[in-house]
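Removed: one protein chain of the complex. Kept in place: all other protein chains.
Chain lettering (A and B) follows the sequence in which the chains are written, and residue indices restart at 1 in each chain.
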Amino acid sequence: MATVDVDLPHVKEDDPHHHGPARGLGRWLYTTNHKDIGSMYLIFSLCMFMIGGIMALIIRAELFQPGLQLVEPNFFNQMTTMHGLIMVFGAVMPAFVGLANWMIPMQVGAPDMALPRMNNWSFWILPFAFLILLSSLFMPGGAPNFGWTFYAPLSTTYAPESVTFFIFGVHIMGASSIMGAINIIATILNMRAPGMTLLKMPLFVWTWLITAFLLIAVMPVLAGVVTMMLMDIHFGTSFFNAAGGGDPVLFQHVFWFFGHPEVYIMILPAFGIISEIIPTFARKRLFGYASMVYAVASIALLSFVVWAHHMFTVGMPLVGEVFFMFATMLIAVPTGVKVFNWVATMFRGSLTFETPMLFALAFVVLFTIGGFSGLMLAIAPADFQYHDTYFVVAHFHYVLVPGAIFSIMAATYYWLPKWTGHQLNETMGKIHFWLSFVGVNITFFPMHFVGLAGMPRRIPDYALQFADFNSMASVGAFIFGFSQLVFIYNVIQNVRVGEKATAQVWEGAQGLEWTLPSPAPYHTFSTPPEVK
Amino acid sequence: MAVHNENHTKRLSLRLATAAIAMFGFGFALVPLYDVFCDITGLNGKNFNQGPIQISTVDESRTVKVQFITVNPGNMPWNFEPTERSIRVSPGEDRQTVFYAKNPTTNWMVAQAVPSVTPSEAAPYLHKVNCFCFERQPLEAGADTEMPLLFIVDPKLPEHISTITLSYALYDLTDNQKVTQVKPNKDKGRARL
Partner (left out) sequence: MTKALTLALSLLSAPAWADWQINMNKGVTALSREIFDLHMLIFWICVVIGVAVFGVMFYSIFKFRKSKGAVSEHWHENTTVEVVWTVIPSIILIAMAIPATATLMDMYDTSEADVEIQVTGYQWKWRYQYLDEDIDYFSNLATPREEITNEASKNPNYLLEVDNPLVIPANKKVRFLITANDVIHSWWVPHFAVKKDAIPGFINESWVKVEEPGVYRGQCTELCGKDHGFMPVVVEVKSESDYQQWVSDQRAMKLAMAGEASKEFSMDELVAKGEGVYNTACAGCHQPNGQGIPGAFPAITGSTIATGAIDAHVDIIVNGKPGTAMQAFKEQLSAVDIAAVVTYQRNALGNSVGDLVQPNTIQN
């Protein structure tokens, strides 16, 4: 990103046209303010993260030792399914949307999102979607138990009654995501301050712009696939039922056509966040800004032609296997470029290690480890041994937990002083970081081992040779889980008390948002800043 | 890009919304696209290669083992099996075989056989000239039948393929049939278990 020189119109807090927020519950129900909506998204996502986390702990508690101790296999399957759905659609995606709401207008110098009323809608339908999904836990027959990938016919002919509510929930959250994406694209393309050309935009904005296009391209496909399920279940069609001329494998193709870009939807904004944080704490401009943008764009494009690498064992023709193997391996190239660029940014910088930087560094290392296992999984013949084992579980948790989740935490710590006006309590931040870092690795690293040794995923009980590493993973999960209470404490404390933060907050921070006072006033950039 | 242009935003949002709706349609379009894809690659050996075909030359130089297997998915109670487990054919010659089916229940039933071929690479070369799987098969309670299959292996079959397996999964479609067809069921009063 080019250095941003700004002529800041002096902020008049007492401007008669700029009244503050309304009072009471109405403020939150009717708000069209991007900061309010961003906060609500983030709080919602934190709640979902906790609920999904409790489910993860139930799973890990059952897997602490061989044998069935705590839950029945059917309930175990409901837990794995709901954990996946809630973490993907309830925790990670809304957290990124929340960050986008807060930061994109401030980073491009816009007064608000382009479509503020739709913004309110896209948030407020989300709690209903998850209320519907969670209520299925209390329905006869239980919640969805067919895995977050809901392969037919387990999710159609053989599904519990609650599948209809699941489908309805997915429709609503899909609509919410699509509306959010439209809003973000409109904001970025139409509301940038004068002089903020596309290639001057911060990388967080860039990655979100590309992510939003991915969302518009694939969330409707997800809506389509659940609609087909709905029709198969209730209206007698046979999209996925061989008896009527359908094909269960078709489900997997359509699902992963959505599912693989979805994976990048959960990681591209993280790339953006890390590309903001590392230059700040290295006090050096991001290395290879342009190639970063091209890398993100090519990852996004490639994500449309790799979906069947999730299906190597499904019985594809040889050419299919070879094609999807090559395409998948290609993705390693732009991803590698990003990692190299981050390292080059740090090289000959002037580094300090505040909490956001620690999370960002952990991201680079652990995400790269997840990338390596991803590269291994791309090797189709070897995938016959890895597929659907704990090796896969280890892989995607490495890219999603110390990947997506760590980036969200890094972003929270990075921008929190801007939101609340209080400097961070570094001691508590570092306690949270180290507990999380150790917890994550104890949890997920041993999963590589049991996976390679032959433990399938999604099983409530396992053979004895997997016992030791599983106990270890369970201990790690509880460390990681409970250390998030420190995170909640840190956020709440920062909202309430703390040293007054300066406008720039971090010594090396560059960009429009750091020209605003901390906390950022309710209305910002009502008069667009001039970017030179 | 000076000041936020309301009309511009409206137009852009509408375009994006249209794109989203189009992608919803594309999700459904993947269904026929997938069929075309299967047709070309032989993936899953679905219902294609049907009907009469003109193959003039018989490749006498080699034989291919064509193997038949059957599956009764779900709770399909029929007895269903090939009368010959496998036959050796020369590519290009047309051969007939029959499958035996019996409905051992006390109800009139309708079944549909779903074919599938492995290796998938061979699927485009196995032509079903006439097959009981083209139609639904009704059977009276306790009745049995022999169902014919007439097929040709295309002489263009790659040399390295020596065995082709044709599998039939027999599905019970009696319930789907009830709606559209008056069924000649004598045990009408009998409760279904």
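Throughout what follows, contacts are C-beta pairs under 8 Å (C-beta built on N, C-alpha and C of every residue); 3 or more make two chains touch, one makes a residue touch a chain.
These numbers come from a predicted model, not from an experiment.
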Chains shown that the absent chain touches, full complex: A, B
Touch criterion as defined above, residue of A:166, A:256 or A:287 at the omitted chain: A:287
Option touching the unshown chain, where A:29, A:131 or A:322 are the choices: A:322
Residue in contact with the excluded chain [from B:16, B:110 or B:169]: B:169
Chain not shown: contacting residue from A:22, A:47, A:231 or A:332: A:332
Contact residue for the chain not shown (choose from A:164, A:471 or A:527): A:471
Hidden partner interface residues of chain B, rising order: 44-45, 65, 67, 69, 71-77, 85-86, 104-105, 114, 116-119, 121-122, 160-163, 165, 167, 169, 171-172, 174-175, 193
Residues in chain A touching the chain absent from view: 65-69, 72-74, 77, 139-142, 145-147, 151, 153-154, 157-158, 160, 242-243, 247-249, 282-291, 313-315, 318, 321-322, 325-326, 329-330, 332-333, 336-337, 339-341, 343-352, 361, 364-365, 368-369, 372, 375-376, 379-382, 384-385, 387-389, 442, 448-449, 452-454, 456-469, 471-472, 475
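Throughout what follows, only the chains that are shown with their structure count from here on.
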Gap in Å, rounded to a whole number, between the CA centres of chain B and chain A: 40
Chain B to chain A touching residues, read off their complex: 1-5, 8-9, 12-13, 16-17, 19-28, 30-31, 34, 38, 41-44, 46-47, 73-74, 112, 114, 118, 120-121, 169, 171-173, 176
Chain B-facing residues of chain A, complex: 110-111, 114-115, 118, 178, 181-183, 185-186, 189-194, 196, 216-225, 227-228, 236, 239, 242-245, 247, 249-250, 253-254, 257-258, 315-320, 528
